[in-house]
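Complex shown without one protein chain; remaining protein chains in place.
Letters A, B and C name the chains as they come in the text, with residue numbers starting at 1 for each one.
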């Protein structure tokens, strides 16, 4: 695995292919065709628009707390794009992009954040777990599932998404350690967006990179430019192929920035100065793709506008559909606690109905 | 800190001064005078004898489950020897050596393993926490106390002892991470005795060394020959001085071997072949010290025998004293749950008395 | 005297106590520059510096485990766990160490620290942000468990918690954080732990509640005045140790009782209260005690949360049931 050696975390390099100005690093080439790049760019744009819409809906009181992904589109689209049918995704709570890519309908995602239990229902053919709120706890599930697949001889991979804050949790450690010992086919994708709510990366851990934490567990780690779609595609693909062929887990640290608030409940000006945000703005993952695609005559203001308008219409429809879904009936909250409702739950439900 | 750079975990070297044959590594010298070495050797011998006695007492039904330290004397004596009054020790459950060094009377230690609550009582001037059974949980306490001292401006250090198995626990990770972030004056002393009960080091973690786990937290780690008293003295002293002067935490991995069973409840032949133990036998920390001291005319069979006989007599007396301590009265188990006994505990105690 | 909400009252208590006693330190996720996700610690870091109001890494066991170590050294840590649902990762430290350190060391080592936890439902939060773990904590020896129900109460109980010599789990009903304003004096006053509050006297039925449910109960009691039902309302204030005396005295008087809590019904604190009444006042009972509680299911997402939470309608039904028994 040349890549992981070349970018061994202690070498102090961050893997990048597409520079912020839209040109390529020397001796680099895009990992996919320009048409495919354009396609993924459109996905990213759609995702950004959907993300913005969620924020608006929340402000209008039409959606609950929401965790925006603004700025993290390349991490999510690039990593999800290299997965195959049969692979499994374990999101945290800020993965509108990755989960949409994997086939969770936007309507479902919106329903979830609207506080509708229906928003937790994944269709049978989509291997994406529901949102996992307790930070850092779900990588263990990705490890366990990948481990089970390995025991069964199935060549699938599992990917867990989490943030820089999550790396401080005990469960993250236990997941990494199990993955290392049992060589599970797991990609640990850390979106290091520099903050855990208000706590900056510097207070989260004293290690220079998050990537180097992999060394505590005996497997590869790599720090990549998480705002560079190409780097994300290449690094994740390499990790996925390694995992699929029995080479074990990889920790990918995508260096990125959360442009928005932590969630709609949060006021980032309390802890983050404008001066700190400014340098990140030109590093926006969309900008460099636009520059690149413009150079290839695949992008223009006009193309962007047309796509945006259509996307907004689609999103309008999704919002409409989601809002048309009735709030779940009272049975819905009792129905899935056990395989069969226990008699005491039946009794409680019956009582509850008499009080409505 | 030259030592920690020279022995950076990724360099693949294990720090050693005194070789198993009793001679010194080239360009090395003993860190303390020969008289002092002899003194510490005697401590180690006493500890080994006390440890063996505990095993015998257990087999005679005079003591409960006991976790022997046989083979780990150098780790414990060497590390505790460089601590100062005012420093704090956080043992796990296999630290007869270290805690005795710090001033916990053998009688107290025996009482504890005899299942007498009095064995948990440390005298006011001894900064040694009671035995901590839940593996990997107490390093957090060492970090918190060291942190508090640092906030108060006190130049003390804290040391937590734990095993290779403990490094897999989430709490170990959180402790290491907090220590790194807040630069607490903490020594993490891992006695890697190759086993966690029956689970060998190779299944515990895939990282090549335990020392390198420090790199995940941004501070120094070092692997040392834990059966070499001199290496333990030097490495711990260096870590202690660094910590005391504000340089933050250190992880020390003392490579050693548990010659005895995990505890008296355990049958190591179930999981450990004789062939595996053989190569460790000549690495016994006592042997090389004997060879070294003999060379200096400080050790002989006769000296050993005289000391042993006296020590056994002392230990006889300790056993006698410990066995003379009455089992705690019924109040003793209610008295220390809260600062003041709650009325419901008073009621429960009163009831219990009526049933005796 | 200023009218404060609960967030402001707790903030005031912390501020005053930190001024008074420099052993007090605050630590937790986002408690510093952000001033806490609920703004409970707002302004404290500016005033007392980053050494006394400490933003920590995201690790609950780390927070309370290091707080224990701090307390051993004589500091008085007030740790914050950001939401009830994130208390579970530190239950091991709480149960196996914090609640046992005094006992294990025969009184030599103590850890009088406070763990503040915004708890309970009613704010339409995401999953894991609406839990009520008080029964689990009350089942745990060696810790005290406190739940204020109003701003005034919060300040007085918090000061007692910080000054006490035992570890305290301080559960703050987040639904009440900004819902009530009342006069909260500046300066020192404490409310003793272990004593319930008789919120309202009445002769017909005893209603026992704590935290956010006290307000629901008072609403219900108010509505019942029209029916000429006089409810006696007890705010437990301290969950552990419980004020058994207050409960029993009231039940002996009224002969009827309703217990209201948000936690799941089975093995909730309501069960223990009924068991105590069974033991000490069974013969006074004129009807089975009713429990109005959450259900034995995960707290539902926002749109269905109202099904889960006890409300005045359910409380009134229960009161009528015990009265007409």
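The working rule: a contact is a pair of C-beta atoms (placed from the backbone, for glycine too) under 8 Å apart; a residue touches a chain by one contact, two chains touch by 3 or more.
These figures come from a predicted structure and were not determined experimentally.
Of the chains on view, those touched by the hidden chain across the whole complex are A, B, C. Only one of the listed residues, B:20, B:103 or B:134, touches the absent chain: B:134. Listed residues B:10, B:24, B:55 or B:203: the one in touch with the omitted chain is B:203. The chain omitted from view is touched by exactly one of C:59, C:157, C:224 or C:285, namely C:285. Only one of the listed residues, C:57, C:202, C:264 or C:310, touches the absent chain: C:264. Chain C meets the missing chain through residues 85, 88-89, 91-92, 95-96, 99-100, 103-104, 127-128, 135-136, 138-142, 240, 242, 263-264, 266-272, 274-275, 278-279, 282, 285, 287-291, 296-298. By the touch criterion stated above, the residues of chain B touching the omitted chain are 64-65, 93, 112, 114-117, 119-120, 131, 133-136, 165-166, 168-171, 196-199, 203-205, 265-266, 270-271, 327-328, 330, 332-334, 337, 342, 344-345, 348-349, 352, 354-356.
What chain A contributes to its contact with the hidden chain is residues 117-118, 120-124, 129-130, 132, 134, 137-138, 140-149, 151-152, 158, 170-171, 174-175, 177-178, 181, 335-340, 342-345.
By our rule, only the chains that are shown with their structure count from here on.
One simple way to say how far apart two chains are is to compare their mean CA positions; for chain A and chain C this gives 36 Å.
In this assembly, the C-alpha centroid of chain A lies 44 Å from the C-alpha centroid of chain B. Per-chain CA centroids place chain B at a distance of 40 Å from chain C. For chain A, the set of residues that touch two or more other chains comprises 168-171, 203-205. In chain C, the residues that touch at least two other chains are 56-57, 59, 61-62, 89.
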